[in-house]
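Got a structure for you, questions after.
The complex is shown incomplete by one protein chain, all other protein chains being positioned as in the whole.
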Amino acid sequence: MQAKRQIKLPEHIIEIVSDSGEGAQKAAVTFAEASAKMGNGLWTVEVIPSEIQPPPHTTGATSGNRIRLADRPVSNAGDYANLVVAFNEMALLSRIEAEVLADDVVVLIDSIWANHEDAEIRKQYKEILDGIREKGGSVYEIPMEEETLQVVEDPYRGKNMWCVGVLAFLYKRDMDLLKEIVAKTFRKKSEEVLEQNITLLERGYAWGEKNLDFQYVIDVFATDIPQVVMNGNTAIALGSIAAGFKICSMYPITPATSASHALAEVMEQFGGMIHQAEDEIAAAGVAVGANYAGVPTVTITSGPGMALKTEFQGLAAMTETPLVIVDVQRGGPSTGLPTKIEQGDLLHALYGSPGDSPKIVISPSTIEECFHIMTTARKLAEEFRAPVIVLSDANLATGQQLFNRPVLSEDSLPPPIDQNPVPAGTLPFDWDETTGLSRRLIPGQPGGTSVTTGLNHARTGKVVYDYGSNQMGHRMRSRKLAALKQALTPPRVYGDEEGDLLIVGWGSTRGAIEEAVDRARAQGHSVSALNIQFLHPLQPGLKEIFSRYRKVMTVELNYSDDWGDPLIDEETRRYSQLAIVLRAQTLVDVDCWSRVPGRPFMPVEIYRVIIAEMAKLNGQVRPQTKTDTKQEREISHGVASYR
Amino acid sequence: MQAKRQIKLPEHIIEIVSDSGEGAQKAAVTFAEASAKMGNGLWTVEVIPSEIQPPPHTTGATSGNRIRLADRPVSNAGDYANLVVAFNEMALLSRIEAEVLADDVVVLIDSIWANHEDAEIRKQYKEILDGIREKGGSVYEIPMEEETLQVVEDPYRGKNMWCVGVLAFLYKRDMDLLKEIVAKTFRKKSEEVLEQNITLLERGYAWGEKNLDFQYVIDVFATDIPQVVMNGNTAIALGSIAAGFKICSMYPITPATSASHALAEVMEQFGGMIHQAEDEIAAAGVAVGANYAGVPTVTITSGPGMALKTEFQGLAAMTETPLVIVDVQRGGPSTGLPTKIEQGDLLHALYGSPGDSPKIVISPSTIEECFHIMTTARKLAEEFRAPVIVLSDANLATGQQLFNRPVLSEDSLPPPIDQNPVPAGTLPFDWDETTGLSRRLIPGQPGGTSVTTGLNHARTGKVVYDYGSNQMGHRMRSRKLAALKQALTPPRVYGDEEGDLLIVGWGSTRGAIEEAVDRARAQGHSVSALNIQFLHPLQPGLKEIFSRYRKVMTVELNYSDDWGDPLIDEETRRYSQLAIVLRAQTLVDVDCWSRVPGRPFMPVEIYRVIIAEMAKLNGQVRPQTKTDTKQEREISHGVASYR
Amino acid sequence: MASLAIDEFVENQCGVQLHELQEYEADIPRWCKGCGDHGVLSILQRLLYNEQVNPENVVTVSGIGCSSRLPHYLKTYGFHGIHGRALPISLGVALARPDLRVITAMGDGDCFSIGAGHWVHTLRYNPRIMAIVMDNEVYALTKNQVSPTSPAGAITNTTPYGAYLKGLNPLSVILGVTNVSFLAQSATWLPVHLEDTLRKAWHHRGMAFVRILTRCPVFMPASFGADGSVFPAIFLENPEGIPVNKGILRTAPTEAHDHRDLHAAQRMALREDGAPMGLLYWNPDLPSYEEVRRSHTKELDRAALISAMNAQLDKYAVQ
Partner (left out) sequence: MASLAIDEFVENQCGVQLHELQEYEADIPRWCKGCGDHGVLSILQRLLYNEQVNPENVVTVSGIGCSSRLPHYLKTYGFHGIHGRALPISLGVALARPDLRVITAMGDGDCFSIGAGHWVHTLRYNPRIMAIVMDNEVYALTKNQVSPTSPAGAITNTTPYGAYLKGLNPLSVILGVTNVSFLAQSATWLPVHLEDTLRKAWHHRGMAFVRILTRCPVFMPASFGADGSVFPAIFLENPEGIPVNKGILRTAPTEAHDHRDLHAAQRMALREDGAPMGLLYWNPDLPSYEEVRRSHTKELDRAALISAMNAQLDKYAVQ
């Protein structure tokens, strides 16, 4: 066999796409796991169809995964895909239409469609591939179905593993490792099924070896620190257990539910349980009751569920009951885009409850943080006797990333339920006048009988109606946030500590923002990034940090009016959510660029925003900061295609 | 009979207080109605006990009314009471403790307690009255019970009218008018009861004539414009009918419910109805359904109910269904202070719903506006196809004020339900690209069948999942607010258009703020006031207005941390709600002074804040802007009395 | 004149305009192959066609779930609301517009779980709506979580070791609610029976509640028997009820049932030996909530409204 051309790369973005149900996701997960275990940096993200079983062979049916593979840790799904494995031309088309493919993309596609009996299909297949080639891409028509049929009868249950074999050759994956993973994946299936899949894997590899004349080489990186790989919802689930949560009371809602699924699988083994309540209100109520009774309990939901927990958030704030709520944000408003990412719930989290209900709001920016933030959240909730809202999102939820294996210790676990006697007459709200903090009394505790109420109350817990006590209660609950804020440190700037432009973000956009900043800095631009994890209270020092840049702007996955749009000016513009918060806090003219694409930002989109802003700052004429995707062009020109 | 000393006054503040159930409220309402009909300016406000039937003869049992009577229209309940009619000394004490009595207050109190069998009562009676006299007040011990028993057997059912008689003498009220009103009040009772009450009224008057040597003279003011007098919840009820609302779907909650009571009384006569739903979510759902079907429907609630309507607010925003929600704000957070005033729901109204759910938020500042705002709200909801939140509060709800009798015309009524045929294929969301506005299709309309969904949708109403359409939908919903804002005018400054200090408020604090500003201006201070009625979108021109003052601050009935409190500095301070909104919008360093006293502000409290701020602006040392009520002192000094 | 007569003729004939079956079809349904919801949709379309209902006078309201997608596919005015709240929205439409007809489409989670409060209370109000629940005993749209009606032991993503409780019997809950006026049960694999059931419901005066046993082959293939024909059912027989048409369930027993007797209906609802199919309970005499409420309201024209309003203001007038 001739020597293969070895193409050395720092990274490659691979997409595997098929009709929903054909197994592209399983192929990708298998491939990704092997890559992770070999030691590549990795980020995977799901391509999810809109319906459970959409009509096959349509763009709407596309299901699959993107895998970003690198010779170093990566923090986001990257820009345009470099290689696509497409089970049919419509799956490929959906990715072309989504404008997520590189111009020089390498396409591996099932050759079966070239000779399909339906002339229409043959035609569109040809047109789509011609389009790829025209732009500078290359196409390999490969006999997925033909080859698969040699092993199994139903090609829909085999193509995927054959493709993994081809990729294994292309990316020089460890076949033994892959076989192990496949064996694990099919452990619940029959011996025959397992064997078929191993055979397909091997045949795919052999086919590649025989027919392809190149291989990609992506170095692995050495680390002594043991690594794990999982998605953000799994990280939240395992993190919750590590944090000592004993109960998760929830109601199903996409994209939060898979965290509860992961908990349901294992929580009973840890002496805990998940309780699927009749609705989100009840789920919050159960959590309030259980936390009041001293047992750490979390409730996990998304936008519409958050709306329903609004009243209980207020009760938790008023009764100073620890309550951790995880909000895996999705596209809003209302039912919105249930499976897609957005960062639209920040202002709800801060201000959703009527009256003054101070809450702690924090947001993980990586999958690793999804794990650890659960311990932080529990501790904050208990120490500050307050609701804590953890804002994750659909990108973190389904994305997979490698991270340092958490080192577990009993430190993260809560102390045993406090059942120590207290002197009779111990006050249930014995606020420290400076910090507002007080010791919680827990049912069963001798000497502690007292009443906890959502009405205004005194230190005794008793209902009172006068001016002074109402002002006092408000003051103490608010003061706790000041106390917390004083314990926080300013966020660390990514890049230079001063310069022209500072891009501020929160949550999952961190990786893409920092990568965009890196690129712009590599081009000589003076731009830095800032990720804010504590959103309420805000981390301190922001005004001072902002003062060191000529311009500060947020980049967020939520809605803001665009400069230049009809009727939009300084008066009328509605800013993105973090920008509103930062403007009020710092009085700095924090600008924003935000979008609701229903998918994560690509670093390149943010990069373009940076370049445009830098041009403006340098007085060059480049007024538009929009990315120029097709959708954006359509919107600006009022094209009717999305009507 | 000797001529009485005639004391001419521009205004007087009277309080009538008794144990709950003794009828002080009825006495006050009767007296106030007569005064209104005679042509005095007027504001009344209820003194409400915390429980339905608190233990009698305790401060917690105090029930009654404050009546501010003037020779000109008045806009708020004023400062310290000038005259108190107290049925017992504990009722009086509760007002002393609330620090709402003038030092030179005139007290009329039932003399029966002076000789009560219980030595403890005799003692506290004496002490309390001595205290009044010491401060400079005067006390008239009057034989309320003794006199009443001459007419009825149960003094609890008669003292009140006897007192009205005394007041009628003191304030030279028209007795014929009073008798008419009493006749109306007791129209459902027996002839005997009515006669007894008239007799009591007459005997009270006679007693005053015989025993008191002075009378107050408060001129009436002449107006050609017919006047009405009612409280804010009645104004909202009648205003809703005048606005053409046909259905009010609600769930009881204090202090909103009395608006629904008023509607329940009359709505069926107008072809409408109120529907008491099983909860606030259902109340909102019924309103969404009915509005979708073309029938103007309002839902009325307060804080905890708002929390439960959060999800439906989002649905209305997303489906562009007109939905008017009246929030009669009460003390929060959570159940808070259910009967008391607060302005704590502004941020919830703006930002409560997850995702970007643009809403229109407006707030009446007078009882007259409570009436008219309902037509504005309905029209805005329909024209802009959006949720409209009307923020009233417990002060407006129960306060009574004279205002110009509304001139009714068919203009305020909605057009008949649009059932005109539309061409097949008419789009249900045919957004104008500039304004975001579109014509609503209404069930039953020939040619208009289409689906309305809370999922992201195109102009066709159909569900779509792509970037472009999601961005477009968000843009169009947001653009409507820009379009509305461009149609609004800047708020009018009260006082000079420029100067040292601008006090900004919203809602019911308007009267007290403007009165405080008047006083400060009379003293030569350069201070003006601004009331903002459109809170979302904000009325335009604010930044420009603010730029004309050295300092801008809000005064609000909600919580903010105070300068000078432990741990509170520029970093940690949590601002009051409107201040947050204004800071983000204008980037002006808008300060705030806010409190949660559970009662309306007295103008003098705001006046003191102004004076303190002016001193600071003029470089004088007067750092504290706190009022120095007893409660405030306690809070600062950590006194335990309210524990 | 002859021409006038012809005009009149045309108007008379065409005034009763014939609606075609496809007039009830909107988007192509996006449910899975084999999903029971397809059957419900097509039978609803057939019902409206057979009844020659003007689709413009129908509002189809739903919550959120696979089943709640129905308004997108049934060509009427559709309102696809939020999870659990289809009934209040429907009640709003019914109260506002008694001239329209309302169909409420829900899933088992939508109606019996998050919507349970509205379920109980809307039954009590008894508005004229045809409420159908496509009960597949699972949360399908969110991908396989336990539902109140999931049988004990059901393996789902939130009960990976089996559901902890016996499934909720929605029939017995419904029959416990004061003012319930119509309850029937059918199944998607009994198309003729289902159409007859929905027709009966359509002509009911108040709230007609129909539970439709509906297969979700993707997430709950085991429910209702792998092969429908072995599903234990009891067909209810009554001359006034729903014609017994057993379709694939030919071996199922038939029992006489007095659907006017609430006690009998409650007993029938609790039967564990088979699912009662047909009309469980019917009270045709109970007025609908709209009827009750509108019997108290006075209709005024715009001018009369203004003067009635003025009469109200008089009560608060000064002088």
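We just call them A, B and C in the order they show up, numbering each chain from 1.
Here, a residue touches a chain if its C-beta (ideal position, glycine included) is under 8 Å from a C-beta of that chain, and two chains touch if they have at least 3 such contacts.
It should be emphasised that the depicted structure is a prediction, and the values quoted were computed from it without experimental measurement.
Here the missing chain is touched by one residue of A:R439, A:K462, A:R548 or A:K616, and it is A:K462. When the full complex is taken into account, the listed residue touching the unshown chain is C:L168, out of C:V53, C:I155, C:L168 or C:A308. In the complete assembly, the contact with the undisplayed chain comes from A:A36, out of A:A36, A:M144, A:L557 or A:M614.
The missing chain, though absent from the display, is touched by one residue of A:K26, A:R95, A:H275 or A:R477; that residue is A:H275.
Residues of chain C that touch the chain left out of the display are 113-118, 120-121, 124-125, 148, 161, 164-169, 172-179, 262-263, 266-267, 269-270, 289, 292-293, 296. Panel shows chain B; residues 51-55, 250-254, 257-258, 260-261, 264-265, 268, 274, 276, 278-280, 304, 334-335 of it touch the chain omitted from the view.
Although one chain is not drawn, its touching partners on chain A can still be listed: residues 36-37, 39, 226-230, 234, 238, 241-242, 246-247, 249, 266, 268-273, 275, 277-279, 281-295, 297, 311-312, 315, 319, 402, 405-406, 408-410, 413, 441, 443-455, 462-463.
Heads up, the rule we're going with is that only the chains that are shown with their structure count from here on.
Separating the centre of chain B from that of chain C, both taken as means of CA atoms, is a distance of 44 Å. Residue positions of chain A with contacts to 2 or more other chains are 304, 334-335. Across the assembly, chain C contributes residues 64, 82 that each touch 2 or more other chains.
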